[in-house]
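Below is one structure, written out as structure tokens, with a few remarks after it.
Missing here is one protein chain; the remaining ones are kept as they sit in the complex.
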């Protein structure tokens, strides 16, 4: 199962650590981490996932993949620029947003269009985003959601 | 020159009239109206533009174009579903948002990613959206912007 | 109704004249000419369509539209590079290919994927392409096809 992590390509140290911990937890659950493949929150989440032996996928804006961070197992260059945000969202049924600016906002909004579940930490306060405070809470919400849809 | 009008596929009568008037004014200026081609705000803007003898373009979610409203001169079926929102935004340097829900939010956020100018009427209060109250004010802001970038 | 004309961004004088004549005939029928918006066959077809008072649409590779030819009524910048070929194909039920290289081949092949009708003049001899010799014959085949699907 894929979980997409979205958030800014620049972020605070605190949010970086949160994303890293979330990456670890996602890998620990055996889930695949999908992201936009770049720096900041994306890099942090990938780094955490790799620390925990997980699998990471970056769906990249470039057409050649040179913009990928150092913790990606799979690079998917798209040549779509920011439009690749849509693919990051479509790739998973569950999206976790950490901080982020307008790029992240576009992904959150697009996730609702596509009926994806969105969990947020320190991010946009948009109606429909399940706001949590820690990576642990995010994972708990994902598990709860999976239990619900598998019944 | 293209102007993209974005907003919900359902809307209040009041917002419908606003979009219709905006469509008229856009056509009156000789600008081409680009939109997502469906009902609600999109239909209203196209209808207004046609009343004023303008040209209307709908970039449609479907692959066959049967979801287009009755006031489109040019239908561009895409088969991309909601992802066509990105094309509506990329098609114009200037976007006017009227009311709208999450689909519109995704377009506003994506417009910022792509460095488009966004003018809003009764819509999301996102930082960076130039909030105005009437179609006339929206057109005045567009003209001001055009003057600025043409210098 | 849209008709998409595809072909190389460079072409022989002979093929340029063929495309220009095809553009004229398309406009004469009241059909909208859709193309990739650039030079060569695309420009020729648009030029012919404008000479006959038609409407022309260019779905452009660039994100700003500066790569459009001089005979476009509607420019749709996409920022998709060559991937915009898919949108040129999806935009119409009928595609006319004139000469062309690999870009045109990708459009012909993609047109079959999407169950579009493809008519060819001096182009790739791929099974399924209805080969004709003149723009007049191309238009006759389009009319025949329209009659068939409208029954």
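Letters are used for the chains, namely A, B and C, taken in the order the chains are written, and counting of residues starts over at 1 for each.
Heads up, the rule we're going with is that a contact is a pair of C-beta atoms (placed from the backbone, for glycine too) under 8 Å apart; a residue touches a chain by one contact, two chains touch by 3 or more.
None of the values given here were measured: they were computed from a predicted structure.
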{"item": "Selected residue (touches chain absent from view) among B:80, B:119 or B:138", "value": "B:80"}
{"item": "Which residue of C:52, C:83, C:130 or C:146 touches the chain not shown here", "value": "C:83"}
{"item": "Where the unshown chain meets subunit B, residue by residue", "value": "63, 79-81, 83"}
{"item": "Hidden partner interface residues of subunit A, rising order", "value": "2, 32, 34, 55, 57, 59, 63-64, 73-79, 87, 90-91, 93, 114"}
{"item": "Residues of subunit C in contact with the chain not shown", "value": "81-83, 85-86, 90, 102-103, 105-106, 108-110, 112-114, 126, 128"}
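One rule holds for everything that comes next: only the chains that are shown with their structure count from here on.
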{"item": "Rounded Å distance, subunit A centre to subunit B centre (Cα mean)", "value": "30"}
{"item": "Inter-chain centre distance, subunit B versus subunit C - centres from mean C-alpha coordinates, in Å", "value": "27"}
{"item": "Of all residues in subunit B, the ones touching two or more other chains", "value": "90, 114"}
